[in-house]
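Of the protein chains in this complex, all but one are displayed in their positions.
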Amino acid sequence: MAEEIKKIMFTVRKAPHGTIYVYEGLEVKLIMAAYDADISVVFMDDGVFAVKKGQNTKELGIKGFEATYGALVDYEITKVFVDRQSMEERGMTEDDLVVIGEDEDTEEPIKPQVVESDAIAAMMAEQHNILAF
Amino acid sequence: MLHTVNKSPFQNTTLESCVRFARSGDVILLIEDGVLAAQAGNAKIALLEEAMQKCEVLALSADLKARAVTELVPGIKITDYNGFVDLVEKNTTHSWL
Partner (left out) sequence: MKLAVCIYEGPYNHAASDTAYNFIQAAVQKGHEIKGIFFYHDGVYNVTKLMEPPQDDRHIANRWSALGATGIDIVVCIAAAKRRGIVDDVLVPNVRISGLGQLTMMAIEADRLVVFGD
């Protein structure tokens, strides 16, 4: 009998660029996507800035990674969520979010799903393990 | 769920977020600088009371002792590393870094 696919959640609560947590955390997601796991990613608190579009790190002299988020769906990471309250508290709207891929059939851009805190809390409770970055 | 919090509530809003997402019956464990929230008479008592309405709130004894936090906000319990391990055994853990 096949083993049950384990649910692994990533929470991203830190701002990008201030520390390497978000960037190296993204590397973990891309690797883990190649394994048999049911992956979800939740951006909350300052983590919502990681998925704000229009990041330009050129003047910092560091490699940006916004473009990599554009490939999440290609990596089959499709369960990508943003905490609405965190986003709104920080003056952002859904229009500010990056595109994470496009729909195979319609070619429509796919964005992270903006959800309420209680929905995130319910998802957290279902996980096998949670990795915070 | 077990939620670990290692930040002072006077430093940032980590504890606040944890309390917002914690569900009834969850456990919040204060570790490292997180234990500063447990100091009796501190200004964040309303946040802790909100947490204790739905969750059990504990603080790690080694971190409390190291920081001379001896008088605790009423209702906060003390545990040690053995207790920490038991909590992990019973719950999936989220670290609110």
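Chains: A and B, in written order; residue numbering restarts at 1 for each.
FYI, a residue touches a chain if its C-beta (ideal position, glycine included) is under 8 Å from a C-beta of that chain, and two chains touch if they have at least 3 such contacts.
Remember, it's a predicted structure, so these values are computed and weren't measured experimentally.
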{"item": "Sole residue of A:15, A:37, A:110 or A:125 that reaches the chain not shown, by the stated touch rule", "value": "A:37"}
{"item": "Chain not shown, touching residues in chain B", "value": "4, 6, 31-33, 62-63, 80-82, 84-86, 88-89, 92-93, 95, 97"}
{"item": "Residues of chain A (touch criterion as defined above) contacting the omitted chain", "value": "6, 8, 19-21, 24, 27-28, 31-32, 35-37, 128-132"}
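Note that only the chains that are shown with their structure count from here on.
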{"item": "Rounded Å distance between chain A and chain B, as computed from the means of their C-alpha atoms", "value": "27"}
{"item": "Residues of chain A defined as touching chain B within the complex", "value": "11, 13-14, 21, 44-45, 85-86, 117, 120-122, 124-125, 127-130, 132-133"}
{"item": "In the complex, chain B residues that touch chain A", "value": "1, 13-14, 17, 20-23, 92-97"}
